[in-house]
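To start, I am sharing the structure in question, which I have written as structure tokens.
The complex is shown incomplete by one protein chain, all other protein chains being positioned as in the whole.
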Amino acid sequence: MNIPQLQTALTDYFAPWIQALGLEVAAGDTHQVTLRLPLSEQLARTGGMVCGQAMMAAADTAMALAVFSHFGQFRPCTTVQMSSSFLKPLSGQDGLVEARLIRIGKSLAFGEIDIRSAADGKSVYRASATYALL
Amino acid sequence: MNIPQLQTALTDYFAPWIQALGLEVAAGDTHQVTLRLPLSEQLARTGGMVCGQAMMAAADTAMALAVFSHFGQFRPCTTVQMSSSFLKPLSGQDGLVEARLIRIGKSLAFGEIDIRSAADGKSVYRASATYALL
Amino acid sequence: MNIPQLQTALTDYFAPWIQALGLEVAAGDTHQVTLRLPLSEQLARTGGMVCGQAMMAAADTAMALAVFSHFGQFRPCTTVQMSSSFLKPLSGQDGLVEARLIRIGKSLAFGEIDIRSAADGKSVYRASATYALL
Partner (left out) sequence: MNIPQLQTALTDYFAPWIQALGLEVAAGDTHQVTLRLPLSEQLARTGGMVCGQAMMAAADTAMALAVFSHFGQFRPCTTVQMSSSFLKPLSGQDGLVEARLIRIGKSLAFGEIDIRSAADGKSVYRASATYALL
């Protein structure tokens, strides 16, 4: 799937509350998808830092898109497990959310997500996730 | 903290995007906080199921409130790690998000979160989380 | 499965290195299994504390036995994901490893494990785990 197709999938298959994140597809191929998480007052808690919940939501969304991209189209799947580590604050800049598939089995897919600060490239969040392919 | 105080903390210390979840404090004491996650079209992905991202966000929010409630007031803290398991869909009903502290150390707090369907009481989501107390 | 059957399964289906933990089945029914992890110099790192690796191994083993116990016999299954939190040291006493099934689906099972100090009953370790049923 190319970038416009992935951007359309983001509109078609995700809840309005997820669309309120304002995610923009930055890159994508059959193994990974990168989304931009734009800086926004809506996502900031006290102190101007992007709330951790937004990072988890963006990570899970990017991973689902990476699964779609792998199969070339929407694929029903559901998150089974997701483990997130918050390395440092994301503050005053956009985030780049890179989701990579690391193994696709018959019924399960495994992936890893890395969120970096767009300005300085530093990793602020890492996650691993397991998806059931339906 | 009593229920009105916890509800106020929810407004004062969380991002507007988190407030859009419409969480309502249902119960709280020094060890746990229960939030109601109301059914909403904003949170539904295709098929009417509440999106998993909303469950993770509600769980993390409930846990932060449980930390505040333990200390009797806002306490600066940050999520270090959160591991979520999605047991079954939450569909067509509110969720009850119960966050329990299981250990408070000097610099780290550990908690567990359980989301149940409000109508039938079945567990749909479980998580464990680690917080750094700042 | 009763306690002797579970103890036999522990010998039949696990690696010799796991048997070196000296685990003893303390209780079991169709939803949970409790193992005793005996205090041993073999498992102690500097300072007399039981090494965390032994707690993870005992937890995973107890959960596999809980799956067997649920089905009434050995059931081929494989750990997909396991998330462990280390709450406090286990030092100078046995551990009680309680594994509970929280959801059994067609192809996946979810469980939670709690390790408590045998002497004072305090929780020292918590984990959640996902198993693929083969």
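Note that the chains are named A, B and C in the order they appear, and that numbering of residues resets to 1 at the start of each chain.
The criterion applied here is as follows: a residue touches a chain if its C-beta (ideal position, glycine included) is under 8 Å from a C-beta of that chain, and two chains touch if they have at least 3 such contacts.
Predicted, not measured: the structure shown is a model, and the values here were computed from it.
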Visible chains in contact with the missing one: A, B, C
Residue, one of B:Q32, B:T61 or B:Q81, that touches the chain absent here: B:Q81
Option from A:R36, A:R75 or A:R126 whose C-beta touches the chain left out: A:R126
Those residues of subunit A which, in the complete complex, touch the missing chain: 83, 85, 87-88, 102-103, 105, 110, 112, 123, 126, 128, 130
Touching residues (missing chain, whole complex) on subunit B: 80-81, 83, 107-108, 130, 132
Residue numbers in subunit C that touch the chain omitted from display: 13-18, 20-21, 40-46, 51-54, 56-57, 60-61, 78-86, 89
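In this text, only the chains that are shown with their structure count from here on.
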Self-contact between copies subunit A and subunit C, residue sets same or different by half: same
Distance from subunit B to subunit A - Cα centre to Cα centre, in angstrom: 21
Whole-Å gap separating subunit A and subunit C, where each centre is the average of the chain's CA atoms: 34
Per-residue multi-chain contacts in subunit A, two or more chains: 80-81, 83
